[in-house]
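Of the protein chains in this complex, all but one are displayed in their positions.
This part shows chain A:
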Amino acid sequence: MGFSKDQFLARLQELKIEFSQYEHPVVMTVEAQAKYVGNTGGALSKNLFLKDKKNRFYVVSALADTKVDLKVLSQRLGLGKGGLRMAPEEALGEILQVPLGCVTPFALINDSARHVSLLLDQGFKGKEHCLFHPLSNDMTISLNVCELDKFLRSIGRNSSYVDLEANPPVGKDNPPDLADLVPSDSVAVPDLLEKAASVQGPTKDHAVSVTKGAEPSRKVKNVKDKPVGSMQPSNSFKDVGQYVEEILDKTSALLLSEITEDTIKQHGERLGAVVSNCIRERLSAELKADTRSYLNAAYTEGFGVARMMFQNTGSHNQFRCL
C-alpha cells in the first residue's frame, strides 16, 4: 500500500525536515496550483513521469519555467532520439502510487518506485523555497532543496541535479552525459500490456504532462509499435507453478493448432507422431532458453543467500581474487 499524505507528512516531521504546507482545492495543473500558492515566494515546479522503451521509469522535476525537451533528454540518457515518452496513467497508480496531477519527487518514498530514476533541475538550488505536492494534490509543500536532499537521503536516494536545458552533443566520441541516471532495472507493470492497446489518453490538461515539449499524441503512437518482449517479468522464472503452466500453454497451443480437419485427413493414424515431432522441433530451442534462465535465476538466489551468510561472519574476504 502506498503512503498516504498524512503518513508522509508525519515522516517529514520525524526527519525534522523544515517545510511549510498550504492546503487548497484539488489542482491538476501548474497554472491552477499557481493561483493558490503562486505568491508564497516559493518557486513552482513541474513534474513529469516518463518511461523509456525498456520500461524504465523516470521522474523529472523542474522549475516551472525550465524548458524540458524530451528528445534532448532522451539522447543525453543514451536512449536515442525519441526514447522517452510520458508514462501511461496506469503506471502512475502502480508505480508512484499518487493520483493524476500529483507527480512529485516525494512519491519515491513508496517501495514500488524503487527503480524509478529521479532527475532534479539544477535551477532548484538557486531558490530559497520550492513548491511540490506531497502525495496528494490538495496541498503544496514549500521547502528548501537542502531539505529535499535530506528527505531523499533518508530513503536511500542520491540527489541528481541536472542542467535540464543543456543540449550537449551525443555521439561516438561523446557518450551520453546522463547515462548513469538510467535505472538498472525495468519495471514490469503487467496490466500495461492489455491496457496499452486501449489507452487513448486524456489530453494536455491532464496530470502527467504539463510541459510545452510533450506531445499528447505520443501516447497513441506508442501503442502501434508491437509491445516489446521485455514485458516478461523475471518473476516467472522463480515461480515453479507459473513456469510449468507457461510451458504447458505453449505446448497446448501448438498441439491444438496442428490438429485440424486437414491434418487429420492428411496423416490419419500417424498424426500423433507427426505432431509430436513438430512440437519437439518448434519448442525445443525456446524451452531450453527459458530453462537456462530459470536455472541461472535459481542459482543466483542461492548465491545471494550464501553471500548474506558470509557477510555476517566477516569471512567475505575470501571472495577477493587470490
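Everything that follows uses one rule, which is that contacts are C-beta pairs under 8 Å (C-beta built on N, C-alpha and C of every residue); 3 or more make two chains touch, one makes a residue touch a chain; residues count from 1.
In the analysis below, contacts and distances are computed from a predicted model.
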Chain excluded from display, named as in UniProt, from "Tryptophan--tRNA ligase, cytoplasmic", "Enhanced ethylene response protein 5", "Serine/threonine-protein phosphatase 2A 55 kDa regulatory subunit B" or "Peroxisomal succinyl-coenzyme A thioesterase-like": "Tryptophan--tRNA ligase, cytoplasmic"
Option touching the unshown chain, where A:Ala179, A:Leu248, A:Ile264 or A:Met309 are the choices: A:Ala179
Residue of A:Val240, A:Ala273 or A:Leu295 in touch with the missing chain, whole complex considered: A:Leu295
Missing-partner contacts on chain A, residue numbers: 53-54, 78, 171-175, 179-180, 184-186, 225-226, 228-234, 237, 285-286, 288-290, 292-293, 295-297, 299-301, 303-304, 307, 319-322
